[in-house]
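Okay, structure first, notes after.
For this depiction, one protein chain was excluded, whereas all remaining protein chains were kept in their positions.
By written order: A, B and C. Residues from 1 in each chain.
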């Protein structure tokens, strides 16, 4: 039983990582990355690492995507400024 | 099932690492590239924790089980991964700070269009 | 005494943290003075420890001394090479901080301490890396060193080049670090240990090398060679060095890159040199092939640069190749030679960067052609530049010359010729710059071709162009050159270095202390003469030296594109694997 859960979690990690790489739009990628973060946290919990799971949940599914989204926003604003100048 | 199970976590780690490298090398957007780098790093977490797993063992926390009553998984790799997670977040932050500045100074985040340093 | 080892890391960290608190109310000179004091104190401690490092010290942090040969703690190795690198890093940090006295005009508001604090953290990272005796701890300090270096490289965010160079540096190095971590995971899976020597023992206990050993070797070496900028992992280095502030360049080129090479030496010697690791022949093949490639590519790239900082950076690449060759022959003499060479090179290269910084701040340019004949008035700098270039070529009795001579003797044969050629080419390029920029020799420069980085239009790092060169900016390179000279002439110094290296290195084999031989002196003089001749030729008959087509394609590879560099990193890892493969399949 435990094995089956681990296999499912592992496959989900592989799948969401692949999707994250294949998603070329950074805003969407940030969302996929936060899904990857959650899936990783689940995997870690299944692998009996609640400590790491907790920090992955906080960092991987909240902090990193948040930073990515803020960067996307800033970059879009810079892009708009460029447009205006032209 | 079991034969695959013996190596599956490692293979997943290798796959994730290579997928991240592929995305990083072929990326058309630096923000996307930074995301891919954090995918690469996820591979290291999977590998480390996979290495430390012990079948039918519990988490290395003795707040609700008596010490020695059950086998526990390897706590050392967990500590290493914990360090790694924090390091990963800081590297991502620093890289994104640089990307923000690139967007400001170059007006683009497409690596194909950055042409200041050559030859 | 060994209990003081962790202080080499802790003191700069504490200093940096307190500086950040204090500098909110401190004026800049006070903050900088405080930082210099901390850095200098650490350097002093490193030297005191270094003098007491025979026999080598080990320290189990937190008092976790092994019980029955097993420990759960982290070990630090305080042997000659480790403490030597820590002392070198500390002294060079001090030099860079003195050099950058009153340097950047615009620290972020109420963050006057940011730059010196980051320099202190850089110092802590380098000291930690040099002392690490535990593989994961090595990774942690590797990361600290890298993270701080990215920030320092990107300091002048207003310049588009700067942010681009810093980002490529950061991406490539981070990927290398993750490769190291994958390798650590594999070694931990096999041996269940993290201390370097324990891992080595665990590998030996398991029997001959297999695919896992090979993969771990490749992954870990990839990360370390990215740091030491070996071909084809070197692309980040010219980009980062061209854009980093001068004091940071002094550190990057003078000691951080060398720490990567040191890491290769340390990890191979402790982890992979046993029967369960990678056989000697294969390791020799890996390092010699990469070393030769690196030396050739670095030297050729160096000759064709016009951006002076980039030129010096490429010369560092070439020298990394020479260091790898020296280590690669796997003899105690080779190790001694490289140790001396690294010390001499650090002084000379940092001095050359410091002098280039003066040009940048005085004329707002580091372009060889734009500066042609403009720096005639800077006599002292010109003299130091020429001396530095000659020392780079291997003019006795500089430390570079002694190290080069000893290494050349250890490698022997065609490799000696290659070493001479590489130094002649890089030193010739620096001499050419000196002749053109400081003495206005040669014809007026021709127009530029399109595919290259020029050094014009740079912002001076002092805010506005300086009219008078501050004393600190000329005193520091002078002291550094004097130190490089001292490495070569101080009686008994070479013997001490050799003693320290042999005690920790290849089985405590004691060899005769390296010393000047007639052969070595002749080789050094010959290199110097050739370099001077080459520079003279470049100045008088530039038409003879037009770039052949293949160098253009070599330069085209240096594209500044992150994706390219990552692709090369993957190819390089495969190359490493292929070079080390025979020994693994053979046994």
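As a working rule, contacts are C-beta pairs under 8 Å (C-beta built on N, C-alpha and C of every residue); 3 or more make two chains touch, one makes a residue touch a chain.
Simple rule for what comes next: contacts and distances are computed from a predicted model.
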| item | value |
| --- | --- |
| Protein name as given in UniProt for the chain not displayed, "Heme exporter protein C", "Peptide/nickel transport system substrate-binding protein", "Sodium:proton antiporter" or "GntR family transcriptional regulator" | "Sodium:proton antiporter" |
| Visible contact partners (per top-of-document touch definition) of the missing chain | A, B, C |
| Given C:70, C:471 or C:549, the one touching the chain that is not displayed | C:70 |
| Contact residue for the chain not shown (choose from C:291, C:455 or C:577) | C:577 |
| For subunit B, the residues touching the chain missing from this view | 5-11, 14, 17-18, 21-22, 25-26, 50-55, 59-63, 67-68, 71-80, 82-83, 85-87, 89-91, 93-94, 96-98, 100-101, 104, 112 |
| Residues of subunit A in contact with the chain not shown | 50-51, 53-55, 58-59, 62-63, 66-67, 70-71, 73-74, 77-78, 81 |
| Residue ranges of subunit C at the interface with the undisplayed chain | 3, 6-7, 9-10, 13-14, 16-18, 20-21, 24, 59-64, 70-74, 106, 108-111, 114-115, 117-118, 121, 124-125, 128, 136-137, 140-141, 143-144, 147-148, 150-152, 154-155, 157-158, 186, 188-190, 192-194, 210-212, 214-216, 218, 556-557, 559, 561, 563-564, 566-574, 577-578 |
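Keep this in mind: only the chains that are shown with their structure count from here on.
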| item | value |
| --- | --- |
| Geometric centre distance via CA averages, subunit B-subunit A, whole Å | 11 |
| Centre-of-Cα separation between subunit C and subunit B, whole angstrom | 28 |
| Centroid distance [mean C-alpha coordinates] between subunit C and subunit A, Å | 36 |
| Residues of subunit B touching subunit A in the complex | 1, 5, 8-9, 12, 15-16, 19-20, 22-23, 27-29, 31-32, 34-36, 38-39, 42-43, 45-46, 49-50, 52-53, 56-61, 72-73, 78, 81-82, 85-86, 88-89, 92-93, 96, 99-100, 103-104, 107, 109 |
| Residue ranges of subunit C touching subunit B (in the complex, touch as defined) | 136, 140, 143, 147, 150-151, 154, 157-161, 163-168, 170-171, 174-175, 178, 181-182, 184-186, 188-189, 194, 238-239, 242-243, 304-305, 451-453, 555-556, 558-564, 566-567, 570 |
| Interface residues, subunit A side, partner subunit B - complex | 2-3, 6-7, 10-11, 13-14, 17-18, 20-26, 29-30, 33, 36, 40, 43-44, 47-52, 55-56, 59-60, 63-64, 67-68, 70-72, 74-75, 78-79, 82 |
